[in-house]
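One chain of protein is taken out of this complex; the other chains stay put.
The block that comes next holds chain A.
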């Protein structure tokens, strides 16, 4: 029997998240594919070539919170934005959407991958072996909303990347009109990065030191902070809990936003997880009786707006969160590896958990054979003289 310390449990959870990561080769393949789409949409023969087109990823691929799908038949979801320099008085939502669609249909391969038109996106469904699909979101700059966002205390650095997107269900879809739906993937991504900046920079240094390379040479997708790891664990647990009830599954953007708000740059995964799990519901606020998960780049947007439409969704979220909290508590009380294995399988699935437990066992064996090597610390002793008594402000 192997007795477990909190460090061991932290290590097991870290192991699980590594199993949930997208593989390097798949990541690189995905990156190449979206860049190729970008080149086709922006290339010399393209009608967009003169409109300073840019293409960039958004969503979990961009945040580094991607989680391996539950089964081998499920896809990874790669969300990208295609943004061109046009203004709302020059083009309708429909014309923008259709011209992107047309350009995709002009390509020998993409025309066969193209799925049925989505509400806001075009989707390329790659072959099964590639294991992902790509949602392409046509967009134009949304700079006219910047003054409004600034007046709502959104920092300028976040507000300035706002974009306008299309929605074919809207009544003004086919008319020149200034009321386009808004989004701000770059701003959100910057906010998210900022929430974990300290640990991100720490890890970048650690990896650079290990690889004996410069900071700039460390690929950002290889840096995974405890926040990103916690979100992976939460999402995986959700995927399992709602495998049979997809229609009420809590949205990734809600989990990501609540967790990032609750994160306090803890360095240890388990500490981060316990604290995030505790605090994340505090960021669901009540606005005039509506449960509200605020978009940090646009306080007018409620990420949880669908909780209004379907009264089952909020209780589903609450129950899932409570379940996760309870199970983490149970995991912390596990005394030996077999007990922990059972709990991990329940929370994160059989395959990943068994792999991690096996690896843990073999490394444990190795460790015991080598014996513990004490670390001798060389720093001098601080002689404390005339110490201060700690004081505290009254926190109102």
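We adopt the following convention: a residue touches a chain if its C-beta (ideal position, glycine included) is under 8 Å from a C-beta of that chain, and two chains touch if they have at least 3 such contacts; residues count from 1.
Basically, contacts and distances are computed from a predicted model.
Novice: Assuming one chain is omitted from the figure, identify its UniProt name from "SEC-C motif-containing protein", "Extracellular solute-binding protein", "Peptide ABC transporter" or "Cobalt transport protein CbiM".
Specialist: Missing chain, UniProt protein name: "SEC-C motif-containing protein".
Novice: Using the touch definition from the top, which of A:8, A:268, A:301 or A:327 touches the missing chain?
Specialist: Answer from the full complex: A:268 touches the omitted chain.
Novice: Specify the residue from the set A:85, A:197 or A:243 that touches the hidden chain.
Specialist: Missing-chain contact among the listed residues: A:197.
Novice: For the chain left off this view, which of A:147, A:289 or A:390 is in contact with it?
Specialist: Checking the options A:147, A:289 or A:390, the one contacting the hidden chain is A:390.
Novice: Please output the residues of chain A touching the missing chain, sorted low to high.
Specialist: Within chain A, the residues that touch the unshown chain are 197-198, 201-202, 205, 264-268, 271-272, 274-275, 377, 379-384, 387-396.
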